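Missing here: one protein chain of the complex. Every other protein chain is in place.
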Amino acid sequence: MSMQAETFKSLVRGAAEQVIASAPELTSLDQAIGDGDHGTNMKRGCEAVLGKLDAISAQPLDEALKMIGKTLVMTVGGASGPLYGSFFLAAGEALSHDKHLPEDLADVFGSGVSAVSARGRSQAGEKTMLDVLVPVLETLKTAAGQPDLIARVRSTAAEAVERTAPMQATKGRASFLGARSVGHVDPGARSSCVLVQAVCASLEGKQ
Amino acid sequence: MSMQAETFKSLVRGAAEQVIASAPELTSLDQAIGDGDHGTNMKRGCEAVLGKLDAISAQPLDEALKMIGKTLVMTVGGASGPLYGSFFLAAGEALSHDKHLPEDLADVFGSGVSAVSARGRSQAGEKTMLDVLVPVLETLKTAAGQPDLIARVRSTAAEAVERTAPMQATKGRASFLGARSVGHVDPGARSSCVLVQAVCASLEGKQ
Amino acid sequence: MKKFINSVDSVLAESLDGFAAAHADLVALGAERKFVRRCELNPRKVALVSGGGSGHEPLHAGFVGYGMLDAACPGQVFTSPTPDQIVEAAQAVAGDAGVLFIVKNYAGDRMNFEMAAEIAEGRIATVVTDDDVAVENSTHSSGRRGVAGTLIVEKIVGAAAEKGLNLEGCVALGERVNTRTRSMGVALTSCTVPAAGTPTFSLGEDEMEMGVGIHGEPGRRRVKLERADAIADEIAAAIVQDLDARAGAEALLFVNGFGGTPTIELYLMYNAARRMLEKRGLRIARSLVGSFVTSLDMAGCSLTVSLLDSEATALWDHPVRTAALKW
Partner (left out) sequence: MKKFINSVDSVLAESLDGFAAAHADLVALGAERKFVRRCELNPRKVALVSGGGSGHEPLHAGFVGYGMLDAACPGQVFTSPTPDQIVEAAQAVAGDAGVLFIVKNYAGDRMNFEMAAEIAEGRIATVVTDDDVAVENSTHSSGRRGVAGTLIVEKIVGAAAEKGLNLEGCVALGERVNTRTRSMGVALTSCTVPAAGTPTFSLGEDEMEMGVGIHGEPGRRRVKLERADAIADEIAAAIVQDLDARAGAEALLFVNGFGGTPTIELYLMYNAARRMLEKRGLRIARSLVGSFVTSLDMAGCSLTVSLLDSEATALWDHPVRTAALKW
């Protein structure tokens, strides 16, 4: 494994803390087109991950990701729990089968995205977290190996989340609103963006 | 009977209409130290009396007063229904037994007041309608036959109702408030004042 | 005022019509909606008649049926029923064993039931409930209010009447249960009487009314909103002090919602109240949680504790088949 346990640990901690810090924003986005719990859900999950962080980072990377996935599945609940959980479980699974970081980053991330899509029976364009995850995956593919990869991922995520505002939701709780879902940023897209940005920030700090 | 049916009818109509007009005030007084229904209760009773006014005024005066009493008992409910009902039933009863108007006015009114006191197990000084009815009865006695009787009754009632404000209630719903009942005019005292004043106004108009 | 109504004048009539239609298997409405009575009467038992102002639903009409009341007289909102209602209800359900009136201690209720007892024929007796410990200064001469504990008196005496207890026995039992029952409530918001159109009182965002009555009457005092445990502790202390129960005594704990407080909060309060009562030596042997003695749309709740003995427990457990209580 090319990534050191300490680095991984601080990366996970940074990401979890970022999500916890943005919980009020996520909740208020969810109040607008959902049921007002996305921030609380993600905070609960991230706190659970932080609580197990020593055990998680003591594992090899593939197992560590699966442990994160399992922890999220068991603590987040709602729609985001199984989805983020499936993402990390699948990413960990990919690393257990011949994939390596950093060279296979796009593939590993892609496994996670596919798992979200399969679990949610959803795809980009439906005003969900996939509207951030899929564009980020595209950038990971097209800009792989480029020196500005991290910067491009950051701007991709930031732009993608804004593009969910004009969309009409066809999956998740916001879909029940029909046309009234238009004009609001999707909370799950926002939490995905927060996660991606936090990982980017950690990697940048390290560079 | 010295009072003509038409005069009696317009007197009752005037009194009932005055109470109906003051229903919002009675209710808001009752919201402060009771349960907020005194105006509605009195309005319902007075409307019922108005609805039967032809039949009531077709009776001899004693029967007419009893009919008013019965109507109030059957429609007002709450504490004020049995009390005002008993007042008119007893006043009518007094007229059926050797009392005559106008010469026995104080006696007839006194029968009504005694009935309220008996039904309510209450007396003046407990922050109830009796704190208007009893002083009015006193004035009817002491000023009987005087030319300014009506004016003195009016001012007695007006002053008496204000004197309920500093009292602490020991009967009725306001008694549950203990010291917190102090500082508010009693709603039943106010409705008694409205009734007395309305009768006075009718009699003045006639003079 | 945000309510499901058509007009403030017809709230009671329409709600009663709905109640009677929804529970036509259990109850029937008297002429002019003067009372609600059981469909199936038992002429050999003592007939229980209660009533009071409306706005406390399901009290009392929701407790009409096997094992509890025979009839209930709904007055206008927060206004005692009139004597004619009570007389007609008594006549409709009276059998050979006499009629028991169960009356909450309010001047209006007492006087209207008293007038009815004077008018109605046949043997009539009355039990007055006055379980509210909120009013500390008992020097005032009206005594205490009858509140949620009335449900317990109606349930236990109802079961005894069903089992054949005579009128004197029912009076004695009702008085005994009432004496062993205490309640106190707290409001987080006011109720709004439909005909009044505005809230009876107003509380700040961080205030509560401790010791509130079920008609929105002010209580002990207005205080800062507290944690559930602190609220439960204060009420439990007031109740236990007044009940003067021996340690280890068995009790029924009834957590009652006022109409605007949801079930999730009532069970949380039950959890708090139970701990506070156990801390003071009571053993909670029976429980009831729900909005049974309401105050229109008021957010708030009351705690009621009733000391049990084996007779009361057996009567509480006795089957009951009413719109609001069934077991």
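When the chains are written out, they are named A, B and C in that same order, and each has its own residue count from 1.
Here is the rule we use: a residue touches a chain if its C-beta (ideal position, glycine included) is under 8 Å from a C-beta of that chain, and two chains touch if they have at least 3 such contacts.
Keep in mind the model is a prediction, meaning the values are calculated, not measured.
Note that the absent chain touches A, C when the full complex is taken as a whole.
Looking at C:T189, C:N256 or C:S306, the residue that reaches the missing chain in the full complex is C:T189.
Shown as candidates are A:V76, A:L101 or A:A124; the residue that touches the absent chain is A:V76.
Note that of C:R144, C:H215 or C:R274, the residue touching the chain absent from this view is C:R274.
Residue-level contact of chain A with the missing chain is found at 27-28, 31, 33-37, 39-41, 44, 73-83, 119-120, 126, 168-173, 175-180.
Where chain C meets the missing chain, the touching residues are 2-7, 11-12, 14-19, 21-23, 54-55, 57-58, 62, 188-189, 205, 208, 225, 227-229, 231, 259-272, 274, 284, 287-289, 291, 294, 296-297, 299, 301, 326-327.
We adopt the following convention: only the chains that are shown with their structure count from here on.
Mean C-alpha positions place chain A and chain C at a centre distance of 54 Å. Taking the mean of the C-alpha atoms as each chain's centre, chain B and chain C sit 32 Å apart.
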